[in-house]
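Shown here is a partial selection of chains from the complex, left in place.
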Amino acid sequence: MVKIEAIIKPFRLTEVQEALVHIGVQGMTVSEVKGFGRQKGHVEFYRGAEYRVDFVPKLLLMVVVPESLAEQVVDTIQKAAYTGKIGDGKIFASRISDVMRIRTRETGPEAL
Amino acid sequence: MKRLVFACGFLVLVLILCTAFAGAADAPTPLAQPGVAAAVPAESGPPKIDTGDTAWVLASTALVMLMTPGLALFYGGMVRRKNVLGTIMHSFVALGIITVQWVLFGYSLAFGPDVGHFIGNLDWIGLRGVGLDPNPDYAATIPHQAYMIFQMMFAIITPALISGAIAERIKFSAYVVFMTLWAFLVYDPLAHWVWGTGGWLKELGALDFAGGLVVHISSGVSALACALVLGRRKGYGVDLLAPHNLTLTVIGGCLLWFGWFGFNSGSAVASGALATSAFIVTHIATGTAALSWMLTEWIHRGKPTALGAVSGAVAGLVAITPGSGFVGPLSSMIIGLLAGVVCYGAVNLKPRFGYDDSLDVVGVHAVGGTLGALLTGFFATKLINSAGGDGLFFGNPSQVGIQALSIVVAWVYSFVISWILLKILDKTMGLRTSEEDESLGLDLSQHGEVGYTF
């Protein structure tokens, strides 16, 4: 199985989620993260002080899918998360050796 | 839908029963001659400052001042996190802008010597001649300046109320200009018509004790113009535009309730019987409306919400405002009951109309204010305030007509002027932030700061 981790802009979540569900993905896990990259951050003022904040809010999406689906999932996420502006994010794929569903102890693809 | 019909039917029934009851019950209340009458001491001589009256008006003024921050929090909690400070600023900045405007011009325009029943003249600009002796035209037992500052707080909160309709997308600079001009063009004239000596609606006999027309209709209707001219927020109808911090909204709502005692009861501009009466009807209407919104919601959707209960309270406060110095306790209970149901309904109908009145200023203030101003025409009685008037249920059907007329006037005037003003600003300086700024949020884009760094 393949773990796909995608860093996306927060306001694209709904599109990405719906697109994934549409191609048959049944589950995913999301966490709020802060990204540093080419996209610039912003400046904040507090009375006399000025702070540069380099990190911008992003979502990290994690979806584990069978090998067979991996490419399509990457493709789907890319399309749904795309805005064309800097900071759209990255998609990483890596191998998962085992999966287990806690509720049923199923393992392998049917555990997803 | 069925549930809604049921709920409404049920409430109409309750209304009818209560009305009968109210007519009967409020009448025999033993009453002194409170109000303006009581405020003018029998003995001749120059008006004298009463320490108790002044204490109550000053306390009330402080309470009304607190309503604007209360509103800031009430609204601030309902937007998304990234707009919390921007939304707070929409109210807070009124404390700066209108304070200065009022001292320099506003008070004179609204309450200064009358020009053609339409506006005050400029005799009182910079508070010239507004001193510490009472001005018996407005309040015979407190310093004129106390009356001036009490009224200032009304002028401050009114434009701030509008900001709920333009939340999460207006440019701060445009907002500041809008508010300033609106104070001159809408608030000051309207206040003069209704409350200023010589104002034409006042002379017509319109009853508006603490600002149903001047405060709530004017702001609520202008909010409608705002929502229409500005258009919807990005993501409206698609994204989760849920309140980010309802505890803030609860804090704000409660400060509003607390401060509103000053708003309504302080409008007696004296301590004593009339202030007491206004105080209790304010509270009764509010408690009842909180309950009735909550129950309607419970019946209609299956769950009573905290946001609903607080919204109901605000709706009740709005609805009782115009009649607070004219109606009795059971009448106020009916007004509150109806306010909760009607404003709940109005807020739920909003999606049908498609405009994005983000924080429901129309549904609560325009609708609630209109309801209250109208019901004042039914429930007002001279038994409570000899300087007021009798409503339909106390034998004077014409009051309903007068109320209806002034409501129409306030609607039309506020809407037209606001709409023109907004259109001009939109064409010249632009009202909305850029798309990018909107999605970054007002806090960062307009103010360069964030609400929370957890």
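Chains here go by letter, A and B, matching the order in which they are written, and residues are numbered from 1 within each.
Keep in mind that, in the parts below, contacts are C-beta pairs under 8 Å (C-beta built on N, C-alpha and C of every residue); 3 or more make two chains touch, one makes a residue touch a chain.
Fair warning: this is a prediction, and the values are worked out from it, not measured in the lab.
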Checklist entry - Quick one: what's the chain stoichiometry for the entire complex? => result A x3, B x3
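We adopt the following convention: only the chains that are shown with their structure count from here on.
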Checklist entry - Roughly how many whole angstrom separate the Cα centroids of subunit A and subunit B? => result 46
Checklist entry - In their shared complex, at which residues does subunit B touch subunit A? => result 235, 238-239, 439-440, 444, 448-450
Item to check | Complex interface listing, subunit A residues touching subunit B | outcome: 11, 14, 42-46
